[in-house]
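Let me begin by handing over the structure; questions about it come next.
A single protein chain has been omitted from the complex, and every remaining protein chain is retained in its original position.
Which chain is which? They are A and B, in the order written, and residues in each are numbered from 1.
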Amino acid sequence: MRRRVAVTINGTKHEHEVEPRLLLVHYIRDVAGLTGTHVGCDTSNCGACTVELDGHSVKSCTMFAVQADGTQITTIEGLAQGTALHPLQQAFWDEHGLQCGFCTPGMIMAAKQLLERNPNPTEQEIRVGLEGNLCRCTGYHNIVKSIQAAAKVMAPGAERKAPASVS
Amino acid sequence: MAISQMVGASIKRREDPRLVTGTGSYVDDLPQTALVYMHVVRSSEAHARILGIETSRAKEADGVLAILTGKDLKPEFGAPLPVTVCFVPDKKYPNHYPIAIDKVHYVGEPVAIVLASSRAAAEDAGERIEVKYQSLPAVVDIEKAIAAGAPVLHEELGSNLSYDVKFAAGDIEAAFKEADITIKQRLIQQRLIPIAIEPRGVLADYKTFANKLTVWSSTQIPHFVKVWLAVILGISESNVRVVAPEVGGGFGSKIRVYPEEILTALASRRLGRPVKWIEDRNENVKATHHGRDQIWDVEIAAKKDGTVLGIRPTQWLNLGGYCSQFGTFQVLGMLVAQGAYKMKAFDGRAVGVFTNTTPTDAYRGAGRPEATYLIERVMDLVARETGIDPVEVRRKNFVRAEDQPFTTLLGLTYDSGDYTITLDKALAMVDYKALRREQAEKRKQGKYMGIGLCTYIEICGLGPAAPTQAATGVSLWGMSVVNVHFTGKATVIIGSSPHGQGHETTYAQVASDVLGIPVEDIDVQHGDTAIGPMGMDTYGSRSTALDGNAVHISAMKVQEKARKIAAHLLEAAEGDIVYENGKAFVKGTPSKAVTIQEVAVAAFQTSRLPKGMEGGLEATTFFDPTNFVWPFGAHICVVEVDAETGATRILRYVAVDDCGTRINPMVVDGQLHGGIAQGIGQALFEEGVYDEAGQLRTGSLVDYLIPTASDLPSFELAATITPSPVNPLGTKGIGEAGTIASTPAVMNAIVDALEPFGVKDVAMPATPQKLWQLMHRNGGTKR
Partner (left out) sequence: MNPAAFDYVVPRTLPEAVAELVKHGQEAKVLAGGHSLIPLMKLRLSTPSFLVDIGRIGNLSYIREEDGHIAIGALTTHHDIEFSDLLKNKLRLLTSAASQIGDPQVRNRGTIGGAAAHADPNGDFPACLLALDAELKAVGPKGERTIAARDFFVDTFTTSLEPNEILREIRIATPPPGSKGTYLKFSRRSQDWAIVAVAAQVRVTGHEVTQVAIGLTGMGSRPVRASGVEQALRGKPGHDDELRAAAERAVDGTDPQQDLNGSPDYRRHLAQVLTRRALEQITAHH
């Protein structure tokens, strides 16, 4: 009772026969071999497994791979262009937005959605927007700063500016 | 010493590019073929005899390779799991094996392992195993466990009492005789579940015909794990390699030799294949040790003017079902409970008790949060009783700068510190007087704002070898190797094992300063016993004070050798060579110089070396400091409690910390942010709850509440810098300070907010329901 799943992950097509019970996160990690997406709980609380699915951030531990059949998925590995980091990745690095790094991929994927929906969020909007992601190292202080910094760089009209030129 | 350029610089972390791109490898990310998956069947009973384990149905399940029980594995254990002395040499404790043999003592204790070709297959088979238990009465509560007639966990010990020890100095009777005021208070340190976001995981690979074992584990202590794997499995230590790859947080929860490290290794040896076990969160909350779960009863003797004469604390510790490896480390709380204050007498007692719960062990701060909570609540209780401002009570009792180095009643000596400087700075940052006026105004409007202080000191940097050997049974020192390569680049090997602390960055900064080699040309290696065979690993805010200084000393030794080589190359006297910024030159003639790169080449072209000098440019250091380090600081929390719902909102959080020299201030602040958040978690949200039968009611992140971003404020941080005199860099630890300081600051603020309701103490966590009940217990508000 295996089922065929075809998904595009970070622009690459993947097609496999899988057990229906296979969770999307396990498909991404164990079948597609992209281990940047992590598992931190069983109850959809921690958000370490957050990926983007057809433009929406989702918790890939709370979906079966078969439900994702035919979708476009972006994981943390799909954000950097070659060796150029995505502005959010760069901002997390610049602002010390991570320590152990385990929650970071999910946190960045959640932040990406947050900024897409609200390019210029207040501190409180950022904090509320991160409700689905738990971090135990940073107290979120520098995560909030990272997202604020990324928002500046990613704001419409700011795309052309290199981070260094933003004073 | 070379001119300092890197120490003090907030350079970006070198760990981060791999972590922000998802390309770091935690245990579960390691590539491995021919893997066998281990699933641990855990006890569903808190206290029971195992009458039998029926495995035949499970053995027939698809993909199953083997099923092993405690009885099967017992002959293979060369020793039980380790238990260290940790302040209580004469404690009673049972042998604790990695898997239950004939009796279980807490829900979650391993009773069988399934080895199968996939994780799902192992789990499926696990569901088919039937363990026949004879249920026994369970006890989860400290006081009930030592009451007459309580069910006894370990019959061979006779009772549930592991130890009852005194820590006393000074004349406590005289202190109470002299007192104008005496106060009795019970303080609750609820059970905490550490919740590193990466649960634990182990991958063990035993190569049969080489008799070599490699274990990758999500651990804080790969070097300890190596030794104990060798001992328990009976393999030569030289044939055991333990690797801590990326480790996703620890907070003390990964500081123990765990059953699954032994079980995966044994399974790999049996099957001749690599065996992996990854803890899921449902297991993690039961199988990874818990923290705190203590009751502190204190009697205080004080004078009307706010002088604290003496205290008589009793620390009741819930050990859980066994004595965990560092399970009695928390008694350290008793040794440092005097805090930043002078007093005449101390009469302490620590009592450790077994219960049918997950074993407790170190959790961020380990003993020091408890001590700080005690003494900082004591200061506020005295302030309330005397009507003196809590700031003034603290000032009155402070150890003064001129008293340093100050020796406490129990004989520990503080290294340095003027505790008024952090307090003054914090008070200025919040404008304390204005805050008190605002509080008075708000009370008139029926709004309950509270201001809480904590002026902590902390012992860390464990430690000097002699006292740690005496107290814990382990000699603790710092370790490093600095090795300059042919091309003048360097590798630094350290004995600490970071899991988020940024050692790859900060230690490169330390070495770079001494050698003048750019940070990007210095690689810091850690957490692999094949690379650094000995180390004392990472816990107790020890790494920078010990291993960081060891790096400095090794780099100085390398510089010394470089100077000798340079003198030879420049045909100058060694005494005339100046070493600066990666160059050695003749004093007064800067043009007559060689670079570290040139020296490095010569070090390996050994014919160019002075007669009798060995080749290479490398040094090893085992650093044993003269004392512990003692950071200090002042934290102020401002809260508002909604009188209708009992909900607490943190309005401001200000922290001024002094951890001596800050190698990378950005990283220091990051440690503080996370620590403060965890301490707030204890104050407001977190509580591990068992029911009477020993079932964990907070068994997932749905019920065990750790703070989210929207539950916390931004933190306002500032620093003072008092270099430690006990190590060359002047550094002190900072990994736990935030947690140690924030819990009392928040709780003091909440109790202060509820002062109009006559509330003198709140048992943690300060849930909305609890605060609402306290505010309304006498029939409503006073507004």
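We adopt the following convention: a residue touches a chain if its C-beta (ideal position, glycine included) is under 8 Å from a C-beta of that chain, and two chains touch if they have at least 3 such contacts.
For clarity, every value in this text was computed on a predicted model and none was experimentally measured.
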Practice item. Mind giving the shown chains that are in contact with the missing chain? Key: A, B
Exercise for review: Pick out which of B:30, B:183, B:689 or B:721 touches the chain that's been left out of the picture.
Suggested key: B:689
Point to revise | Contacting the left-out chain in the complete assembly, out of B:123, B:598, B:624 or B:716 | key: B:123
Review point. Tell me, which residues in chain B touch the chain that this view leaves out?
Key: 119-120, 123-124, 127, 280, 282, 644-645, 647, 685, 689, 697-698, 700, 702-703, 705, 707-708, 710-711, 767-769, 772-773
Check your understanding: In the complete complex, which positions of chain A touch the hidden chain?
Key -> 1, 3, 19-23, 26, 42-45, 47, 50, 56-59, 61-64, 66-67, 110, 113-114, 128-129, 131-133
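Please note the rule applied: only the chains that are shown with their structure count from here on.
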Check your understanding: Where the centres are mean C-alpha positions, what is the separation of chain A from chain B, in Å?
Key -> 29
Point to revise | Parts of chain A lying in touch with chain B, wherever the complex brings them together | key: 19, 21, 29, 34-43, 45-46, 48, 75-77, 79-80, 85, 89, 92-94, 96, 98-105, 108, 123-124, 126-128, 130-131, 133-144
Point to revise | In the complex, chain B residues that touch chain A | key: 12-13, 15-17, 19-26, 28-29, 120, 195-199, 246-249, 251, 280-282, 499-502, 666-667, 669-671, 673-678, 700-702, 706-710, 712, 714-715, 738
